[in-house]
Every structure is written in structure tokens, then in C-alpha cells.
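Here the complex is missing one protein chain, while the rest keep their positions.
Entry: subunit A
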Amino acid sequence: MAASSAVVAILASIWLCSSIAADASGSSSETTMHTNNWAVLVCTSRFWFNYRHMANTLSLYRTVKRLGIPDERIILMLADDMACNSRNKYPAQVFNNENHWLNLYGDNVEVDYRGYEVTVENFLRVLTGRHESAVPRSKRLLSDEGSHILLYMTGHGGDEFLKFQDSEELQSHDLADAVKQMKEKHRFKELLIMVDTCQAATLFNQLHSPGVLAIASSMKGENSYSHHLDSDVGVSVVDRFTFYTLAFFERLNMYDNASLSRLFNSYDPNLLMSNAYYRTDLYQRNLQEVPVTNFFGSVMETVHTDSAYRAFPQKNTPRETRIRTGKTAEDDSRRSILTDMTKAECPFTRIVSSLESKMETVGNLDSLVNYGLVMILPVLVVSVWLST
């Protein structure tokens, strides 16, 4: 009888497991852990008089890098090259403050998309991961369902649009659509969108995907202003919203536990000359418990797992960080499902393993088979009797 119950249990567990596998897509973001951080930083405007947008983006680039996101996980898009603009009094340097203490365009800035590469098309391709095959890995957002992504955009915006390159627009529904696709393709666990443009809040109107948190520099009908003018360079060098964001982060280091709600509350409408806007209805966690480094930094917990790569000989190395290098984003996500299933201990595997251990406890395998055959006889008799 024990065996029959085991058979029933096997059948039940198969059903259960398949249902869980079907469910995994829906609940993966809740069940998966935050494992890695990405940042997409976009400056969408060209021309010398938009110097401040590039300075905004570069300052944020520096900040997230300082807080621990490595260069290969930052996609930096700069629509123009102010550092080499002939009008720049300080060639190959970009400053975000008139005191010129900090050159943002130092030696180790990796710009992934520059100049005319910064288009709406390329931006959407980066988000959704639908690249042509020739695009190198460094230009791709190789995030997975454990990723926290920071998406920062600055430029000239309006009601439900953001201007790219003086010739194109990204509309709010384009952004929402891209985010939806990312969600479907398990490209993020949580997404923080930060936009510093005029009427930035309107860009979030169409967002529906869960796990998205949005911050905007201004409400509908408001302008976002520049913070100050560098009369030496002759242009405004930073925008107010970004300036105060940076001021907040300058006081932090990698190990600080400042929460997102502290960041959100740090914006003073009088200083910004606009009202910062937060959209939290799609975000499940309590903002007071989420450290800013969840998005702006990359504080990694190292988790020991069995290696995903069977072929590798160093299978039994005691500790291994979970930084994977999948071939494509799709590969990546598929593999992540597998590993996540083992980690969450699917009932099927549990039952199979307990069965196996039980089998091993049974000493005489032949007698078990014999008993089984004997047990089949009454079943046969009953079934014959029933059929007649």
C-alpha cells in the first residue's frame, strides 16, 4: 500500500509541479531575489546650450559608479559630446559645478551610445533587449528577473513626451510599452525611472507594469529649471532636480542604509522651483525599507549555489558569486528560471528525493518486486470481474 500511495503521490506531484512551472512566470519577481543592479543613463539633447543635460547624466553616472554599479552594467547614452565641443573653454572636461572641483569626463568614462546613436529606436532596443546580432554585449542591457534597474533620463520634455536629438520624441506610451515588454521578458525585478525634464510626471501616465517606481522632477505644466550658470564656461551646468539628487548622494557611501523615502523627502519644492512627483502605486515594497543602494548602488549578497555549469570542473568550489555570463538575454532568463526552481525546492524534486532515500532504506529489492507482482494479481482479477 505504501507503494501505491507513493505512485499516487508521484502523480499528484507531477500535476502540482507543472502547475507551479506554469505559475512561475507570474510570481517570479516576488519569489526571486534581488541579485544584480543595472543602470541606464540617458541624455537626450544635443547642442552646446544643453551642456547641463550631459553634465546631469555624467554626474549620475559617477554617483552610481561610486556606489558600486560596475561599468559593464551601466548603459550610458549621451546625445552630444560637450567635452569636445569647440565652444568648451576646458577641452575634454565637463563640470557640473562652477567651482570646477570635479571633472566628470575623466579617464574612465565608458559611453555606450553617443551622438546620433542616441535615438528613440536604440533606446527602446536597449530596454527591450531586441538588438541586431552585431551589437556588442557592452551595449546591451543584460538584466534578468533578479535585476534592479535604474533608468535615468534628462533632456527637454513636454506633456507625455521626451525629446530625443531635436528630431524625435519618446512618448509616454512608448515608454510604458517598453517597460511592459521588459516585464514580460523578465528583464527586471524592480525598475526605478527617474526623469529630469519639464513636465516630467506626464511621462509616467501610461505605466502599468508592477515593480516600477517613478520619480519626476516636475508636475504637468511645470518647468524644470537649471540650477546655476557657470559664467566661466558660459552655460548652465546642472539642473536643479539632479543637483539636489546628487547633493543627497554625496553624503552617502556604499554601506549607508538611507531609504528611498528619505531621498524622496529630500526634495524641497522651493529649491527645485517645481514639485517632484513620485509614482509608487505599482511598487509593492514599503519605501522606508528600501535602501537607495538597491537602485543607485550594487550591494551584492553572495549566495552559494551549485554551479549552473555542469561542464565546469571546479564544480565543488565552496563559494561562488552568482554573476552569470549568459550568451543572450533569453538564455539568461531561461537559465535563471531553472536555478530559481532548484533554489525554491520544488515539491516534485523533494518527493523524488525522499522516494529515492526510502528506496535505499529498503534492503531487499527483489522481494519488493515480488510483492508488487503479487499485488497486481488481485487488481487483475478485480478488473476482469468488473469488465465482464
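Here, a contact is a pair of C-beta atoms (placed from the backbone, for glycine too) under 8 Å apart; a residue touches a chain by one contact, two chains touch by 3 or more; residues count from 1.
In the analysis below, contacts and distances are computed from a predicted model.
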{"item": "Absent chain [UniProt protein name; select from \"Glycosylphosphatidylinositol anchor attachment 1 protein\", \"COMM domain-containing protein 6\", \"Ragulator complex protein LAMTOR3-like isoform X2\" or \"3-hydroxyisobutyryl-CoA hydrolase\"]", "value": "\"Glycosylphosphatidylinositol anchor attachment 1 protein\""}
{"item": "Selected from A:37, A:88, A:274 or A:294 as touching the chain missing from the view", "value": "A:88"}
{"item": "Touch with the omitted chain, as defined above, among A:232, A:268 or A:289", "value": "A:232"}
{"item": "Touch residues of subunit A, complete complex, unshown partner", "value": "47-49, 84-91, 229, 231-236"}
